[in-house]
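A single protein chain has been omitted from the complex, and every remaining protein chain is retained in its original position.
Note that the chains take the letters A, B and C in the order they are written out, and that residue 1 is the start of every chain.
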Amino acid sequence: MIIMKTDATPEQIAEVVKEIKKYGLRADVSTGAYRTVIGLIGDETKIPFDHFATLPGVKEAMRIETPYKLISREYNKFSETEDERFVVKVGNIEIGGDKPVYIAGPCAIESKEQLFKIAEGVKKAGTHILRGGIFKPRTSVHSFQGLGAAGQEEAREALAWLREAGEKFEMPVVTEVRGETQVDLVADYVDILQIGARNMYDQDLLVKAANTGKPIMYKRHFGASIEEFLSFAEYIAAEGNKNIILCERGILPVGKGKSYTRYILDVGAVPAIQKETYLPIMVDPSHAAGRRDLIFSMSCAAIAAGACGLMVEVHYNPAEALVDGQQMITPDELKDTIDACNRVHISIRPRSNIR
Amino acid sequence: MIIMKTDATPEQIAEVVKEIKKYGLRADVSTGAYRTVIGLIGDETKIPFDHFATLPGVKEAMRIETPYKLISREYNKFSETEDERFVVKVGNIEIGGDKPVYIAGPCAIESKEQLFKIAEGVKKAGTHILRGGIFKPRTSVHSFQGLGAAGQEEAREALAWLREAGEKFEMPVVTEVRGETQVDLVADYVDILQIGARNMYDQDLLVKAANTGKPIMYKRHFGASIEEFLSFAEYIAAEGNKNIILCERGILPVGKGKSYTRYILDVGAVPAIQKETYLPIMVDPSHAAGRRDLIFSMSCAAIAAGACGLMVEVHYNPAEALVDGQQMITPDELKDTIDACNRVHISIRPRSNIR
Amino acid sequence: MIIMKTDATPEQIAEVVKEIKKYGLRADVSTGAYRTVIGLIGDETKIPFDHFATLPGVKEAMRIETPYKLISREYNKFSETEDERFVVKVGNIEIGGDKPVYIAGPCAIESKEQLFKIAEGVKKAGTHILRGGIFKPRTSVHSFQGLGAAGQEEAREALAWLREAGEKFEMPVVTEVRGETQVDLVADYVDILQIGARNMYDQDLLVKAANTGKPIMYKRHFGASIEEFLSFAEYIAAEGNKNIILCERGILPVGKGKSYTRYILDVGAVPAIQKETYLPIMVDPSHAAGRRDLIFSMSCAAIAAGACGLMVEVHYNPAEALVDGQQMITPDELKDTIDACNRVHISIRPRSNIR
Partner (left out) sequence: MIIMKTDATPEQIAEVVKEIKKYGLRADVSTGAYRTVIGLIGDETKIPFDHFATLPGVKEAMRIETPYKLISREYNKFSETEDERFVVKVGNIEIGGDKPVYIAGPCAIESKEQLFKIAEGVKKAGTHILRGGIFKPRTSVHSFQGLGAAGQEEAREALAWLREAGEKFEMPVVTEVRGETQVDLVADYVDILQIGARNMYDQDLLVKAANTGKPIMYKRHFGASIEEFLSFAEYIAAEGNKNIILCERGILPVGKGKSYTRYILDVGAVPAIQKETYLPIMVDPSHAAGRRDLIFSMSCAAIAAGACGLMVEVHYNPAEALVDGQQMITPDELKDTIDACNRVHISIRPRSNIR
């Protein structure tokens, strides 16, 4: 990390970036209110920090020993104020801002009618952003893989419905990209690209998605520690895209016998991640619970823990959903959940100052 | 399970119990507002249910195929109304009642002075029940094992302090029993016996503690599924002691690298357990987090998920605590936490009716 | 699954396949010594099995309720003899045949010289197939990502070295593909495509790699059950490519504190997988152990459990390796390991017939 002097000139900054490239690394230039900080992307062991410290305009040059630094509080505190959060703006929605943001919609888009009916319902319930799966990651090749599996044309059609539903009901839209070849196609239609839990480690997909410049909704793998999750989020940031919305969606259960939830919602990850990074962190209670009757309680818990919002799967008739029906709630139930979460959000103010 | 007719006489009930014993099993008689249900403790495969169905006063006789039944909603719905919760009363405190109950105190009692100072602090913060460890389960034999380790006399002295502090500050008291030989001693002094996570599977200790008749604060092992947790709680109920307070305190993390919390608070276990049993379920955020700066958020999350209360470790000066100082908060911080939790508790009403 | 009569004609088989496609599914035609079996790829709930049972040449038509069937023993027992294993042939090497097969080489190819020096060493030690990483999956974007990260041209150069080393030392070669866009490039140069643990769930990559027709070395994710592992292997088989070499490389450890190995080698997975599928299963002791001093013991254990071979990382000077040096052994140490493993392989004959 190279910390520039407060009066460093753009030319001096450019010179440092040029010098960094000589050593085979890339540079992340972060300009704050008071000063500019330049992060190094790549293997810092190759960098002679003593040499960099002597360049014009440089205040300090030091090595940071963490697997993630561009997204870390430690790095960003030099350019921003320490407690400042990072807000991802999508249209006029602020993710990570003062109010919880709700993303909802069907697990999988099944038809235009189904999508529009659910979109209307979730909008009325208080949803800000519409979701709908087109490329579904599935454990069995023999299960329904989403409309996108049928071919390029069918994928375009479903994406167009999503776009149209978003416009009609005035919500930005998000869908999952599961493979590199889907990225450009999907980016033509949606406001946010989602990278699912199973693709968390897929660094080539991360790089490809990051380069669309679109905000990335990035979900934690169910077998990943927080440190790994943030380390891989750094792949997105390293491409210059810091519009990253982190999402906790449950980790693997332990023990013999039934855990009664599909995954374990790691609610402590919410405040723990907030101590590490300025990125917003949401929660997906649907996949964590895997059953509809716990969604309300787990949603309230997520907001109480400080999550900046929720991503919830909704269907007007969960019993007939093609995928994951048992974990979907109805628009009416979503409304109850959102209302309660909004009350919880207020009730936890003021936050504690325990350090 | 034997369901008696609504007009079954005490003699008929006694006759059924007698008959059960003939087959080498024990009976749990549960008398509700409308009818009596008799649970079987032991191997039901030995029981000729057809024969029992013909006994006078018997309405129905059937086998239940779960590892826990005496504490299950399924069993208790016959004698109680389905949605009725089970409240454990300790003095005038109702655990599992209308308001959250807070248990707080030092991890380990270090001296009379330390205990009284903390007791006073937590009482002012809104605590209902005082905790303090005397027999500490520790990973290393070379670590401080609690004052009880010094001998019987030292243990009695520390227990007397706890009793005295409870009386002075008007709080019932709870401490952990780690081994069978400590049970009778501890039961002489405290209102609630705690069985810690590491002893969750210790069925002989469970039986011994249950037979004191005292309420049992029973913590989930960090490697146990909910099904296992409830199956072992059944050992307590099988002794006729249903004053069981369940406590979630975090399970093992997954993944390589840092999880940033000591354990994973399984917040979904709270509503999941409430669907299985009528027993009250609390949360211990201190052990789950393992760090003080997350206690506030994780406490709010636990109450938002529907927990009936919290157990929190407190020290007026966490830095000088002999055990687990990094996870303790001060009495002032506890007050902020309790105040916020009480607000959260109100904010989640009305609860959802999602089924 | 459609089981054809022993005297079914090619025309009848073609007719059944055509009929299957009408319902939107794909067909896997498996021709054995005695009869042909047709597997269905896709959602079988759409198929009217009664109707299929009446088609000419069909003996039986039935639904199979497992997430993997094309690779299952259950499916293949109809077309092959039950105990017959499936051998993947690469040049004149038989993986899954009568003798253990050893794959070895550097974790990452660092230079032509390094590669050739190691290739020569491992060949002398008894290695059959040469490995070398060009696209490295890494937790940190700031770590060395393999020579392939530098660009298309550098990747081609490294691939050409690998090809050349394989030819010089008479070993087929294998390298990892980490993203879809690398598949065609890599397939031009190597005999086996490796899909690493972190990409296990990446179904688009599986499909892409399967369609090269090359054998796939497919590694289990560290957070995946065996059922999940085999379910995702089915994505490869569903493309008509059954040249799949499964590889166990260690799963996540449990418990607080040190496990002393990087991952847990699930040695029981070897015989367990053999009961489920006819595919060969290898073991990678290097990633499982994460330390060189346990490679010998864990290799012997893998072969004793019945693994069809090993994949081992080797460097002539582990201390100077750019990636994972602590887990690499030298060619001499590899020779000791291979020699012992070959002795173990003989010592476990005859295998038990315990069912």
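Here is the rule we use: a residue touches a chain if its C-beta (ideal position, glycine included) is under 8 Å from a C-beta of that chain, and two chains touch if they have at least 3 such contacts.
This is a predicted model, so every value here is computed, not measured.
Across the entire complex, the residue among B:Thr9, B:Gln152 or B:Gln203 in touch with the chain not shown is B:Gln203. Check B:Gly166, B:Gly223, B:Gly250 or B:Gly306 against the missing chain and you find that the one touching it is B:Gly223. Listed residues C:Gly57, C:Gly196, C:Pro215 or C:Pro253: the one in touch with the omitted chain is C:Pro253. Within the full complex, the residue among C:Ile95, C:Ile118, C:Ile216 or C:Met298 touching the omitted chain is C:Met298. Residue in contact with the omitted chain (choice from B:Val173, B:Ala238 or B:Ala307): B:Ala238.
Taking the complete complex into account, C:Pro271 is the one of C:Gly32, C:Pro271 or C:Gly325 that touches the chain left out. One chain of the complex is left out; on chain B, the residues touching it are 40-44, 67-69, 137-144, 178-182, 198-199, 201-205, 208, 221-224, 228, 231-232, 234-235, 238, 252, 254. Even with one chain removed from view, chain C keeps its contact list with that chain: residues 67, 221-228, 231, 251-261, 264-273, 275-276, 288-289, 292-298, 300-306, 329, 333, 336-337, 340, 343-344, 346-348, 351-352, 354-355.
Chain A meets the missing chain through residues 139, 222-223, 252, 254-257, 262.
Just so it is clear, only the chains that are shown with their structure count from here on.
Ranking all chains by how far their C-alpha centres lie from the centre of chain C, first place goes to B. Annotation: the chain A:chain B pair of sequence copies touches via predominantly the same residues, more than half of the used numbers being shared. Rounded to whole angstrom units, the spacing between the C-alpha centres of chain A and chain C is 33. Multi-chain contact residues of chain B (touching two or more other chains) are listed as 222-223, 252, 254-257.
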